[in-house]
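One chain of protein is taken out of this complex; the other chains stay put.
On to chain A.
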Amino acid sequence: MSATFLGTPAFPTAARAALADTQLRRNLAHATGTIRAKRAAVVGEVDEWERLRLAGAALKDRTLRHLDTYLVQLEESLTRAGATVHWARDAAEANRIVVDIARVHGTDEVVKVKSMATAEIGLNEALEAAGIHAWETDLAELIVQLGEDLPSHILVPAIHRNRSEVREIFLREMGRHGKAAPRDLTDTPAELAAAARAHLREKFLRAKVAVSGANFAVAETGTLAVVESEGNGRMCLTLPEVLVSVVGIEKLVPTWADLDVFLQLLPRSSTGERMNPYTSMWTGVTPGDGPQEVHVVLLDNGRTDVLADEVGRQALRCIRCSACLNVCPVYERTGGHSYGSVYPGPIGAILTPMLRGVGHDTQLDSLPYASSLCGACFEVCPVRIDIPEVLVHLRTKVVDAHRGEPKVQNLAMKAASWALSDARRTAAAEKVSGAVGRVLRGTKRRAPGGRGVLGALPGPAAAWSDARDVPVPAPESFRAWWARTDGGRRGNGGAK
């Protein structure tokens, strides 16, 4: 069972297919609309929300500024608490560390708590290649895994599926990987959840090794925290003998007290709940209670490169709440797969190209353009990541990486810059458009209100005009009118 995003085409092409998928459009519109309303309601209850956001952003910024200090402090705290700390520069190193730990314990399976970091490094595929099954235990991740599908959302990876599809996947696949679903399974949510529960319980009780990520890592105490809704995380974090947690180095908070801010920001922003059902925290090994062998893999995998980018580094504040996905009008229509990345939506459009490098891959370079810059993402971000600012910043990097190449867009922008950097040249261009306007003034097609418009046009103009009428240029520009009438003070001041 391995599905990867490799081979996803550039965003506009991938989006075209998604836009035509009627069921996907319906599922996404319904799901994002519901969660959006829930978030708005519970955020609206908090008078100090803006101050909380500012505090969250400031805490993360301070942590990132002194990341070198806090990381060493975290390592010391973890080691003191009986955990083993591993450092991984990239995905390959991290995967090797986890595979080796599983091998030492002679197991051919691990249970997993939903984790973006392990999805980012392709851990399941690496374990599979080593003959070790990685069982996802989050309900939505289970749906994705059983369906040999890809996650399409950070928080609700199976958001693109509805319950009828989930039922079909459970009936078809569960028996092949463990306890089968009841033959008379219906698509009621309670029955689907019960089938997943029975299927997963077997695995929880059997597995010797669990793999998790962490939402937060407290430097002063060495405490890791996982925030979840289903209790599968609590099972994974407490039942197996060995626990391996893969943690991005930006997940740090300096002190226990800092969690106060983030545990208020995260649930309201992500699931639209005042508090999430399960918050599990563990500090190394507690004799006689929970896993007796605890490993923490601190993962870089491009994060220090992001940190070096003065504008882009704010993306490392991200606490993976996915509020930006839920409000994004682009995401709502194209879904997560179009982004070709484990991090979809607005945050994915900035984080993925920065983690993997800008300017060398058409698909990655298409992501910063997958936004209308409407700013809804920034408005809801609990740690105030100015996503539109970073998108524009990354577009600049994409353009700079291809300067001097004879691309149509490069030439068009050069020409526009030339025409618009001198008012006489601009006026000359407007004379041409005015002449076109006079010729086309008699066009039969009229927009509501009476202005002449053109319908579908051939060639490159089709991108605009195959669905949108084009207004006929004004016969006289504003500039020409002003000059002719002295700003309306001469003659009758009317338009030509």
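Here, contacts are C-beta pairs under 8 Å (C-beta built on N, C-alpha and C of every residue); 3 or more make two chains touch, one makes a residue touch a chain; residues count from 1.
Heads up, the rule we're going with is that contacts and distances are computed from a predicted model.
Among the names given as "Response regulator", "ABC transporter permease", "Glycolate oxidase" or "Glutamyl-tRNA(Gln) amidotransferase subunit A", UniProt records the absent chain under the name "Glycolate oxidase". Within the complete assembly, A:A423 is the residue of A:L6, A:A190 or A:A423 that touches the hidden chain. Mapped onto chain A, contacts with the missing chain fall at residues 11-12, 15-16, 19, 329-330, 333-334, 368-376, 378-379, 392, 394-400, 403, 409, 413-414, 416-417, 420-423, 426, 429-430, 433, 447-451, 453, 455, 463-471, 473-474, 476-479, 481-483, 487-488, 495.
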